[in-house]
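Only one protein chain is missing; all other protein chains are in place.
Labels A and B are assigned to the chains in the order they are written; within every chain, residues are numbered from 1.
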Amino acid sequence: MSAGVSTGHDPGTGHRRPAVGQYAGDRRRAWPYPRWSLGVAVAGAVSVPFLVPPYPLHQVTLVLVYVVALLGLDLVAGHGGLISLGHGAFFGVGAYAAAILLSSGVPYPVTLPVAGLVAYGLGHAFGRPAVRLSGVYLAVVTFAVAVAVPPLIRRLAPGGAMGLPVRTPAAPSLTGLADDQWVYLLVLAVAAAAFTLMRSVVRSSWGRALVALRGDAGAAEILGMRPAAIRAHAFACSALYAGLAGCLFTWTTGFVAAESFTVTLSITLLAGIVIGGLGTVSGAVIGAVVVTFLPAPGLVSGLALILVLAVAPSGVTGLARRAPAFLRKDRR
Amino acid sequence: MRRLVLVALLLVSACRLTSAEVTVSSPAECAGQRADGLTPGKVLVGGVYPLSGPASAYAAVAQGVSAYFAWANARGGVAGRQVEFLVRDDGYQPARAVEEARRLVDSDRVFALFQTLGTPSTAAVRAYANQRGVPQLFVASGASEWGDAAYPWTIGFQPTYAAEARVYARHLLETRPHATVAVLYQNDDFGHELLTAFEEAVAGTGVQVVARRSYEVMDADVQAQMASLAESKAGVFLNVGTPKFAAQALAADAAMTTWNPLHLLNGVANTPSLIAALGPSALRGVLTTGFYKDPVTWETDPAVRTFADAVRRHVPGADPSSSQVMFGWTSAAAFAAALERMECPSREGLMAAARDLRDVEIGTLLPGITVSTGPGDPYPVEDLRVFRFGDSGWEAV
Partner (left out) sequence: MIGQVFHGLGTGAVYAALALALVLVHRFTGVVNFAQGELAMVSAYVAWQLVDAGLSYWLALPLTMAAAFAAGALAQRLVTRRAADAALIMTIGLYVLVHALADQIWTSALRAFPNPFPAGPLGVAGPLAVVGAVLALLYLVIRHSGAGLTLRAVAADPRAARLSGVRVGRVHALGWGLAAVAGAVSGVLVAPVVFLEPGMMGGALVAALAAAAAGGFADPVTAVAGGLLIGVAETLAGTYLWADLRVLVPLAVLLALPVVRGGGLARVRT
């Protein structure tokens, strides 16, 4: 993954070109297609709830929820080169924060920022000591967090081991929408906002600093960047995204329980982003599809994870980019 | 432009692609009730079980249920209807259980959910089933929660953990009225419910709880807990753990020569895998409770023989000597009884029938134990018998 970062533009082949935002100073546009195609994509996404029956709609909504979580995970894993095994826990904390607020009568729009902030705070608390040391150490600490959170939820959170059912956001009566259609549109709006925000974060000087640190921490430090501060902030932002996704999860499913947020979820999320393709937006989307439809880590996802890393380190996205060149047989 | 598209789409929101729910038109008193998945010749039923993951041993329950329905179908169905039973896997994760329940109801259009397994998954599906008005019948968990009147579409089956605790208390008061009791319990709703009910049942009597220690599901082992419980020198040990931890406690108890209490093993832990792993010597003299016929002890019983033949014929992969398969079979028989007693052919009718079962006898239940519900009694099976592990397996006390 870290190998072969060249800055040359190779139009046509593409597969040797790193993904957008993978290296410092990348000015390429993240959406390389004509602007009207973006409009078509938006219209398509908005019309989904009117064309799809309830159960598939629920799954599409879940895909969007996981897109938000994976966008966050990708910030540390894809751009920062750090591995987090604790995003399932942050996801769960966000979900529980939202569920507790909802069940105490707080209106649902309030739950989103609160869930994000709680996860952000926890991300800071765990990330700050961890990133001072090394990438391996962050993986180990976050793994311990992922293991410790479910028992704590079971003990401290209302509902305990039984879990906590909550009401899902109800559609305002003047729209005439069913509740699940409304939730889909809400999740879509949040996912779109999260996506746009993440794009500007990655392109900001701070986002480029993160990528630079990944490339060569020593050189970046000499240039005046503070590795620990930048990485800790990236990790906390990434936890914030996981917390937001957790809140959306609560809105979508209307039920939270500790068993849903075990270390298994963290591993599933990591597997999703790696299989989808690190450091790319389409990787997050493909990864979210993988997470939704291949939920339990098992033979398939374990094998997929190893195969992807061994054969196609840039994930499904990378494979898709290679495909046209492969078909034209003018590979270099 | 984008906003225009949005407005246009909102206007056509009424034309969503969903087929209308099937409702009943006759007889008159049932008019308007919902009957998706139910025709005069067929009924579609869905169940969610942990077929994979850490609790996959309980997949045997689904095998027992499938065997019963296959057996009933071969004999002409339940009240003339062929039962089609869809089994889905939740990996013991509540979020997936809700998803699978949604898929069963929305996509497969099942008439009712017959069984979800485990407290977390059942609680998760309960919210959805009650919001959609879909029966969630005879769930496989012993929490008292399933009698909650706030959730009219959910009903339990097996005796509650509290009922089980009261049976232990009654047995001790009869046989050892001045016993001292040490308790090992799982630190969650299951352990707490059993422990609290036991303490309430013995409050003010000569039986005393002198030591209690808990463990977490994440813990590696219960050695330290057992060592500190042994220091209490209690005469009775109440083992409230899931199979893995209960097995560890049984092994630790068997290995300890200085402390030899009367060992009470909770019913959840009494699984074929635990008995196979420990072997008869570690289990000798242990007491447990049960409400259905153990397929090994009752091998010659006609109802158990029918069961074993049906399992061998219809679900060849299942083990006809497994008590979990028997549990599935017995609960499916209760479901069939509710279907037969349905007055209105609708979801409402099924729920009314399940809540009004008067002393229904099922061949594989222990003699004298019946399935019985009614107004104010939301618990189908409430009675238990005490068993002791002897030379030939579990023997009635």
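Heads up, the rule we're going with is that a residue touches a chain if its C-beta (ideal position, glycine included) is under 8 Å from a C-beta of that chain, and two chains touch if they have at least 3 such contacts.
In this text the structure is predicted, and so the values were computed from the model without any measurement.
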| item | value |
| --- | --- |
| Missing chain: touched chains present in the view | A, B |
| From A:72, A:92, A:151 or A:277, residue that would touch the chain that is not displayed | A:151 |
| Candidates A:48, A:83 or A:171 - the one touching the absent chain | A:83 |
| Of B:63, B:93, B:141 or B:248, the residue in touch with the unshown chain | B:248 |
| Residues from subunit B at the interface with the omitted partner, ascending | 52-57, 187, 213-216, 218-221, 223-225, 227-228, 231, 243-244, 247-248, 251-252, 255-257, 273-274, 276-279 |
| Absent-chain interface as seen on subunit A, which is shown | 1-3, 77, 81-83, 85, 126, 129-130, 132-137, 139-141, 143-145, 147-148, 151-152, 155, 267, 270-271, 274, 297-299, 301-303, 305-306, 309-310, 313 |
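The definition used in the following text is that only the chains that are shown with their structure count from here on.
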| item | value |
| --- | --- |
| Subunit A-subunit B separation of Cα centroids, rounded to whole Å | 37 |
| Complex contact set, residues of subunit A against subunit B | 39, 42-43, 46-47, 49-56, 58-59, 62, 147, 150-151, 154-155, 160-163, 165, 175-178, 181, 249, 253-255, 257-260, 264, 295-296, 298 |
| Interfacial residue positions of subunit B with respect to subunit A in the complex | 1-2, 5-6, 9-10, 12-18, 52-53, 91-96, 98-99, 102-103, 106-107, 119-120, 123-124, 126-128, 131, 143, 145, 187-190, 216-218 |
